[in-house]
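Here it is, the structure, as structure tokens.
Yeah, one chain of the complex is gone here, protein chain that is, but the others are all in their spots.
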Amino acid sequence: MRRKDVLDLDDFTPDELREVLETTAAMKEVLARPIRRVPPLRGKTIVNCFYEASTRTRVSFELAAKNLSADVVNITASGSSVEKGETLIDTTRTLQALGADMVIMRHGASGAPYLVARELDASIINAGDGWHAHPTQALLDLFTVQSRLGSIEGRRVAIVGDILHSRVARSATWGFTTLGAQVVLCAPPTLLPIGFADAVSTGLRAKGISTPCPVTMTHDVDEALRDADVVMALRVQRERMDAGLLPSLREYSREWGITRERIAKARFGALVMHPGPMNEGVEISPEVAYGPQSVIEAQVTNGVAVRMAVMYLLAGGRAGPAV
Amino acid sequence: MDVRNALEPSSEDAFEKQILDADGLRRALTRIAHEILERNGGSEDLILVGMRSRGVPLAHRLSSLIGQFEGALVPVGELDITMFRDDLELRLTRPAIQPTVIPRDLTGTTVVLVDDVLYTGRTVRAAMDALLSFGRARQIQLAVIVDRGHRELPIRADYVGKNLPTARHELVEVRLREVDGIDEVMLSSHPRSGTNQA
Partner (left out) sequence: MSNQNNDPIRLATAHGRFLGSVVIRGGRVIDPGQGIDAITDIAVRDGFVDSVGIGIDAPPGAQVIDARGLIVTPGFVDLHTHLREPGFEYRETIATGTAAAAAGGFTTVCAMPNTEPAIDTTAVVDFIRDTARRQGSVRVYVIGAITRGRKGKALADLIELATAGVVAYSDDGDCVTDSALMRNALAYSRTTGRPVVQHAEDRALTTGAQMHEGSVSARLGLAGWPRAAEEIIVARDCELAALTGAHLHVAHVSSAGTLDFIRRARSRGVHVTAEVTPHHLTLTDTLVGGHWWSATASLPAYDTSTKVNPPLRETPDSLAMAAGLRDGVIDCIATDHAPHATTDKHCEYQAAASGISNLETALGSVLAVVHAGGLTLVEAIAALTIRPARVFGLASGTLLPGMAGDVTIFDPDREWCVDPTQFRSKGRNTPLAGHILRGQVIQTIVGGEVICDRSA
């Protein structure tokens, strides 16, 4: 992998994705060692720069960085100069001056890590930007499916929930389709991003990938789940009702919630995934979330290994002469 | 088989010369297997750890030789030292990581690291560093098919198939049936090409 940043999966080639997945397998082995610390990022400074609160993702990145022997510094929006009106560019200049080698960035504005990546010599890993992308979450989803089902190509992946506002859905769609799977995005019509299927088809063609109908969008959950190998539920937030996008969570749950009855429509042994945190009983019923088909816990475990793989594979921002 | 002949051509000339043939390699491995048993008083608490890539088949061969002599099964580990290399910073892209398989906790064991060629010693340093993650071995020993000199670290091998004085621009290649389809050790000189990385 020869890139400075990981901002989204839309520009990843299938080979690059496979390289990450293979490296992730190696990192899982490292995590199984009595001492799970390896030295490739020794002496590197990694800054966790989180403009949105997210304990889970931040801790996952922090553990990954420490397992690779990096020094980790955390910056969170609250309590820092961000509240005093320091702009993103100000913060970026500070990070540059302090000599960060890698910056893990979570930001509420879609595209914010792109701005920072242009300004900084350090590598940027996007840990979630607005509605746009969450590439490491998608990579851990790919890894989880690959290790459970053995393959991704030709699989049918149903993603059900608030697609419109979901960076997880967008990045997962790029990841799965780039490796030859078909993705069905299912949501109430008010929560489907118009034109996204076209955008992915166009992007895949530009990458030389010609899966027929890589993405379909539907509001019919039964159609979405039919023959699915993977069913991913997404969190539905209460704010969506205030914005008039949903009548009620009760209605959402009844019409789109992933229940045992609905899962039965998927392929036998289909995997159940959720990027967390879950609203049990809303987008997913507890019996499904904790049932035998659920790989939700494995997703969390694999998250550390995937992030170690991505951090290892990034050159660390100071590429020396080729050897 | 005459080492002096290999050294005589001027370093500017390209040449390729067989140092060990299949029989020679088999004899060297047999001798090393005996030496390991002799030095450790048997095969108890012994584990052979092959360093990727050619150290792995060599470790398996040593294990089966020891099995023939002793009737005991010596476990074999496979070690990838990529993440422990000291030259990662010098590379533009990160090298691929191969699986590491260490079959047991190393605490209290005698580990014999197995590699094909001992050169600067840097790979062995990385391997010893990597092994520490798997427990505190009682002893770590090193077995190689060829020791070609030019050490850059204070490291020496405990078991050597062949000591082979070389020039830096020369290349020592241990070819194995499992990987290359043939058993032999070659010394070559390609003045413009690279030398062993190890």
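Going by the order they are written in, the chains are A and B; count residues from 1 in each one.
As a convention for this text, contacts are C-beta pairs under 8 Å (C-beta built on N, C-alpha and C of every residue); 3 or more make two chains touch, one makes a residue touch a chain.
Bear in mind the structure is a predicted one, so any value in this text is a computation, not a measurement.
In the whole complex the chain that is left out makes contact with A.
Only one of A:Arg2, A:Arg37 or A:Arg118 touches the chain withheld from this view, namely A:Arg118. The chain that is not drawn here is touched, among residues A:Glu153, A:Asp198, A:Glu261 or A:Glu297, by A:Asp198.
Checked against the full complex, the one of A:His132, A:Arg156 or A:Arg307 touching the unshown chain is A:His132. From the options A:Lys28, A:Lys44, A:Arg58 or A:His107, the residue with contact to the chain not on display is A:His107. For chain A, the list of residues touching the undisplayed chain reads 10, 87-89, 107, 109-112, 114-115, 118, 129-133, 167, 170, 193-196, 198-200, 202-203.
Just so it is clear, only the chains that are shown with their structure count from here on.
Taking each chain's centre as the average of its CA atoms, chain A and chain B sit 41 Å apart. Of all the residues in chain B, the ones that touch chain A in their complex are 80, 82-84, 87-94, 96-102, 105, 129-130, 132-135.
Residues of chain A that touch chain B in their complex: 1-2, 19, 22-23, 25-27, 29-30, 33-40, 68, 312-316, 318-323.
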